[in-house]
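Of the protein chains in this complex, all but one are displayed in their positions.
Residue numbering begins at 1 within each chain, and the chains themselves are lettered A and B in the order written.
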Amino acid sequence: MRKDIIAVFLIVLIVAVLIGGTDIQSVDEYYLTHIDDITPDSETVTLSIRCDTILDNYDDLDPTLRSEEFVPKDGVILPPTEYVLRHGDTAFDILDRATRHNKIQMEYQGEDRTGYGSVYIKGINNLYEYSCGPLSGWIYRVDGEIRNIGCSKDTLRDGQTVEFIYTCDLGRDIGNSTVTEGSDMP
Amino acid sequence: MEILHIEDLSFRYPKAERNALSSVSFSVKRGEFIVVCGESGCGKTTLLRLLKSEISPAGDLSGSVKYLGEDSLEIGFVMQDPDSQIVTDTVWHELAFGLENLGLPCDVIRRRVGETACYFGIEELFRRKTDGLSGGQKQLLNLAAVTAMQPKVLILDEPTGQLDPIAASEFIATLSKLNRELGMTVILAEHRLDEVFPIADRVLVMEDGRAVLFDLPEKIGGELMKLGKDHPMLEALPSTVRICGSLGYEEKIPITVREGRDFIENHFGGKKAVLPEKEYIPGDSIAVELKNVFFRYERDLPDILRGTSAKIYAGEIFAILGGNGSGKTTMLNVIGGLLKPYRGKVLVAERPVGAYKGNSLYRQNLAILPQNPRALFVRDTVGADLAEVPEARGVKKSEREALVVSVAKRLKILHLLKKNPFDLSGGEQQKCALAKVLLSEPRIVLLDEPTKGIDASAKRGLSEILSELKSAGVTVIIVTHDTEFAAENADRCALFFDGELIAEDIPQRFFGGNTFYTTAANRIVREVCPNAVTVGQAVGSLANGDTK
Partner (left out) sequence: MKAFGSFHPAVLLTYFVAIIGIFMFASNPVMRVTALLGGILFCLLLQKKREIPGNLGFYIPLFLLVAVTNPLFSHAGVTPLFFLNGNPVTLEASVYGVFLAVTVIGVMMWCKCYSEIMTGDKFLYLFGSIVPKLSLTLSMAFRFLPLFVRRMKTVTTARRGLGLYSQRGFVDRIKGTGQVFLSVISWSLENAMETSMSMRARAYGKAKRTSFSLFRFTMRDGVMIFVTLLLFALTVTGMASGATDFFFYPRIGELSLSPLAVTAYSSFAILAFLPFVIEVRGALLWRYYISRI
């Protein structure tokens, strides 16, 4: 009985290692991301990360996050910034590169684990889904339009504007009515 | 002063053809010790239950039973089966059960339970589970639980029937102590009379629902003989009474071994007789052989069989005697292949037990009669139960009936075939179980305590069956506590002690050579005739001699 308990734990660990691999990077290595310099020829997109909806729903926010460290006064985690668009880049690639470059914490669920073939963004800057009420989480807009496909499936074009926005009400608080509960968030 | 007065009591069970009791009259004085005896089915149990109104059976009653105390709750009742009377799971709760029912406050219960446990010497059992107790301990607990309610009268219906002799003696001794020290009136139904005659004030003998005698114990022998020279109850009397009675002394007959010895000393002192020993030559072939057998139940437990060796010849009746928990039954089960020894060899019909495949060991070869015959009954009627054996042996349906009937005839149980096995008396159950054993047509029969809980006439019936089996060439191995039965029936006896069989010999030499472990008859006459071990031999050795 006791041996079984230990064995179950070990098996879970081993399976996790086998599936996930053991690619260990130090903090510096992880954040050391090459950002291409913008030249006149390069194709670019503009990325911003915002959480200003939280400011209107501060009472719903998890008490442990009520700090400027996680929710800046103006709600801007990353101001609109231009990034070079490499060929075939998706919204997720840009987000990943930008957060690494700026050392912004970001956690996602990989494509293989979400069940709909795209990455799911669980949290940025320690603001997680459900951190501010039961309908809260991250969604994203491209050129002002809320996208209903996964962000790692969404290939970008030159000059587009990508916004990752924290919503407290399934996107309705940022002027969207098409997103319903259960639909794919970015 | 009278405490119970029974006058012209008759009783008939509903739908019964005849009375279970007919015009019984007697009265019991306060503080008396009354022994009730009679063959099974004579109405003892009915009478005793009618004395306590809470458990009286339903039926037609005439005459009267009067308890002259305050409340019938002052009558305590103990039955035969130790197991079925225990209601709760722990000893302390069992002791408290009756007192709880009376609604006594906890402090009073605590005190009564405590003093009862002390008086009965069961303090160390106090917190034990009732299921883990031995039969003797259970019955003592039943007595203690009744006594805790402070009864004025104790009624006991064959309370020692399921106990071995040592536990039975202890139980009777406790009962006698309650009677002597606390003045409790005791009414005890028994068929082992050797121990209760000496402590009884009066004995009530019952026959067919009538009270035929109610007299002092020393008068009973003589009175019974006046009723008839071969009255069935004579056999049940203590050995002393039987020997001295048979020698023709009908006035005050001695009832204890000591009185018996004095009696012999006075009348036959100085005489020396040695009975001729019957030469016993066993057959050539060996039915069962044990070679240096070791057995234990678990690795950490001590050995039960410690290098046991024995040869039991074909066609003999071999009795294994021994103390309580010495491992006699274990040995029987090892022979019967139910337990496997970890070292040594067990040969049945000169073949190792292990070499019998499947249940071929039990096919017309070997059969065991368990200690509790009830364990063998699984059907609604005795007949169906018996038919099970030929069925298992693969006998054709048409022939089964005839087989069953022939065995039933041999054992004189034809009239029981339609009955439910659970409605039978102890002796009848024993016979039916034996019938089941014989239906497998064994060459070797192992009997585990066959005389437990059966009365004298059932014992005689068993003796007859055994001698019949012997004449048919069947080997019989009996494990028993009953020295009298072994002395009467066995060809050879052996003592099982310390994991080994010792002192194998014919009964006359076996018991004649023992000082402690011997029959009551031998104890009485050993000064005069050391090798007389049965009542018959004792009487024979003395009757031929001259009296002083």
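Simple rule for what comes next: a residue touches a chain if its C-beta (ideal position, glycine included) is under 8 Å from a C-beta of that chain, and two chains touch if they have at least 3 such contacts.
Predicted model, so just to flag it, every value in this text is computed and none were measured.
If you put the hidden chain back, the residue from B:F171, B:F377, B:F496 or B:F510 that touches it is B:F377. Checked against the full complex, the candidates B:S40, B:T130, B:S246 or B:T534 give a single residue touching the omitted chain, namely B:T130.
When the whole complex is considered, the residue among B:T90, B:S425 or B:N514 that touches the unshown chain is B:T90. Within the set B:T330, B:S440, B:N522 or B:S541, the residue that contacts the chain not displayed is B:S440. Touching the omitted chain from chain B are residues 52, 54-55, 73, 76-77, 79, 81, 83-90, 92-93, 96-106, 109-110, 113, 127, 129-131, 142, 145-146, 149, 333, 336, 338, 358-359, 361-363, 367-370, 372, 374-379, 388-389, 392, 422, 436-437, 440, 446.
One chain of the complex is left out; on chain A, the residues touching it are 2, 5-6, 9-10, 12-13, 16, 20-27, 29-30, 63-65, 69-70, 105, 107, 123, 126, 128.
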